[in-house]
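Notes follow the structure.
Every protein chain except one is present and positioned as in the full complex.
== subunit A ==
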Amino acid sequence: MKVFKAGAAAAVAAVLALTATACGGSSDKASSDGGASGGAKKDKIVIGIKFDQPGLGLKTPDGKFTGFDVDVATYVAKELGYQPDQIEFKQAVSAERENLIANGDVKLVVATYTINDKRKAKVDFAGPYFLAHQDLLVRADDTSITKAEDLNKKKLCSVTGSTSAQNVKTKLAPEADLLEQGGYSECLTGLENKKLDALTTDNSILAGYAAQEKNKGKFKLVGLKLSDEPYGIGLKKGDKDLQTKVNAALKKMVEDGSWQKAVDANLGPANYKAEPAPQITEGS
C-alpha cells in the first residue's frame, strides 16, 4: 500500500511537472509570436484557415494548401514580412475561430469569416477582403428555381447550424424541406442523386465545390443575393497596429491585380460572377 501511494504521488508530481513545462512552452511561443508582428525573419506566423473548403481553404492529400483564402493569407503574410515557408497554417473550425485568436494560437484567421457585431465583441477584423452572398447550387439542367420563394416546395440542403440554414428556416423559405448535413460534400451526394433540389450557403463556397475537377459541369449557381457576407481577417482584439498593416496589405493586393488573379484562379468556373473587391471598412 505504501509503495502504491508513493508511486501515485510520484506519478502526480511527474504529470504536474509535464503540464507546467508544456504550459510554459506554449506561452513562450505565443508571446514570441506576439512580438513578431514587425517581421523578425526567423519567426513563423500561424494563420488559421479552413482545411475542407475547395476553392477557399483546402488541405490537399499531399499536405499542400490551396484556395482563395490561402492566397490572401500568403499575400498578407508577405506584406507583414513573412516568406511562404514561414507560414504555418492551422485548421480553424468555425466554432473555434474566436478562441484561437483570443488565446494567441493563431495570429490571423482567414477562413470565410463573416464580419458581424457579435464576433466583434471578441475579436477585431481587418478588411473585408471579399463580399460573398448566400446563394443556391442546383443541378446544371435545373431551371425551376429562380427566386428564394421557389424553395418552399423544394428539398434543400445545408450544413448543420450554419447561418445559411438558419436564414432559410426563419426568413427565406420557412416551408422548404430542409436537410441539415454535417458537411457540404454530403449534400452534393443527394443533389447529384436528385434526392435534393438545391444546396445553399455562401456563393464563394458553392463556387469552390462546383469548380472541383470531379464536379465540373454537374452543378451551377442560381446567382441570387440572399444575404451579404463580408469576409474579414480576424485578429486579436485591440491590435490596431496589426489591423492597419493587414488593411494596407489587402489594399495593395487589390491594386496590383493579385486579388483578381486569385479570385479567377480559385472560383472562376461554375457561372460565378466575381464582384469587385469591397471597400475596407474595419479600422481606419
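Note that contacts are C-beta pairs under 8 Å (C-beta built on N, C-alpha and C of every residue); 3 or more make two chains touch, one makes a residue touch a chain; residues count from 1.
Just so we're on the same page, contacts and distances are computed from a predicted model.
*Asks:* Out of "Hydrogenase maturation factor", "C-type cytochrome", "Exosortase-associated EpsI family protein" or "ABC transporter permease subunit", what name does the UniProt record list for the absent chain?
*Replies:* Result for the unshown chain: "ABC transporter permease subunit".
*Asks:* May I ask which residue of A:Asn99, A:Thr244 or A:Gln279 touches the chain that does not appear here?
*Replies:* Checking each option in A:Asn99, A:Thr244 or A:Gln279, the one touching the absent chain turns out to be A:Asn99.
*Asks:* Residue-wise, where is subunit A in contact with the chain that is not depicted?
*Replies:* Contact residues on subunit A toward the absent chain are 94-95, 97-99, 118-119, 121-122, 155, 160-163, 165-166, 177-182, 186, 189-190, 193, 195-196.
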